[in-house]
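Scroll down for the structure; my scribbles are underneath it.
Some chains have been omitted; the remaining ones sit where they do in the full complex.
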């Protein structure tokens, strides 16, 4: 076969191999900053959480730029973008007790499972409030928003490949809602008797 | 081999391939309408739930008509019919606080696991009531009916192939009953102290 044809194939593979490693690395950074943003909200360090989220947003722009240039490799970043969605939505919800109107990302494979996972973080957050015996209205509102996310997501009934295994995540979300309601029952008793 | 013999085989396969896709599509519709009927009960929209169930019943007739015509392909519809059974029984229970006398379907592979899954929906429904602190008699009755379904189903001890993996679903039902009882303990305290 002609050397230049083979050379073209090889060049494409070499570039992809390079981009692949690059994107894996950047995605890892994005994922780390996103999950630290979440962890710091749980640890009550809201400001520090904001710093990590800001770093994550910068990385997001970089990562998203691969979407146009190397769309066939972008699946490597789906998990990290999903973690960013989870962090972004979680912070928004804790800050304003509202779901975000929209998100800085519109990739269904990352947005939908990211929101589903967010329900689990909301459970942890509500639990911490309940253990402290604080802010019952807040807890009630959180539960409401958990259900709102759940009812929004179950409407997205597409082929699993297109929504990155949304279904099992929705089962976990539903489970988290049930357990939070169950804890809320107890917490209300607690408030009444103490 | 004779062309017409081969042609007969091919014709059968072509028809099956066509029917297969048809039945998968219709089953999907049936499943979607059934699960929307369930979701709307949980969301408190009883009337809307009724509309979806009605659509599901119409689809059911169509789907069941394949049973006589293409019995060897009907396994493709088992899951959808099971979801219908779950929706039908759940709505009946919520409406009348009785198990249905019988069901518009008598296919064991769909009826038995459908009823088993219904127990999980009943748990969710009871939990919502308990969180609202409402209708304790209703909750008690639901728990009773959950156990009634469970004790009815464990009598069906057949080969797993014949009852579509009923056993793991029964374990989940039993688990749901235990957890609902556990929540009910708490809810009763709540009622007493608030």
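As written, the chain order gives the labels A and B, with residue 1 at the start of each chain.
Operating definition for what follows: a residue touches a chain if its C-beta (ideal position, glycine included) is under 8 Å from a C-beta of that chain, and two chains touch if they have at least 3 such contacts.
Keep in mind it's a predicted model, so treat the numbers as computed, not measured.
Trainee: Taking the 2 displayed chains as part of a homomeric complex, how many copies does that complex include in this file?
Mentor: Identical chains making up the full complex: 8 copies.
Going forward, only the chains that are shown with their structure count from here on.
Trainee: Only C-alpha atoms count here: how many degrees separate subunit A from subunit B in terms of the superposing rotation, rounded to the nearest 5?
Mentor: 90
Trainee: Just give me the whole-number Å value for how far the CA centre of subunit A lies from that of subunit B.
Mentor: 31
Trainee: Using the touch definition up top, name the residues of subunit B that touch subunit A in the complex.
Mentor: Touching subunit A from subunit B are residues 32, 35, 39, 43, 123-124, 127-128, 130-131, 179, 182-183, 186-187, 189-190, 193-194.
Trainee: Can you name the residues of subunit A that touch subunit B in the complex?
Mentor: Of all residues in subunit A, those touching subunit B are 143, 151, 154, 157, 174, 178, 181-182, 184-186, 188-189, 192-193.
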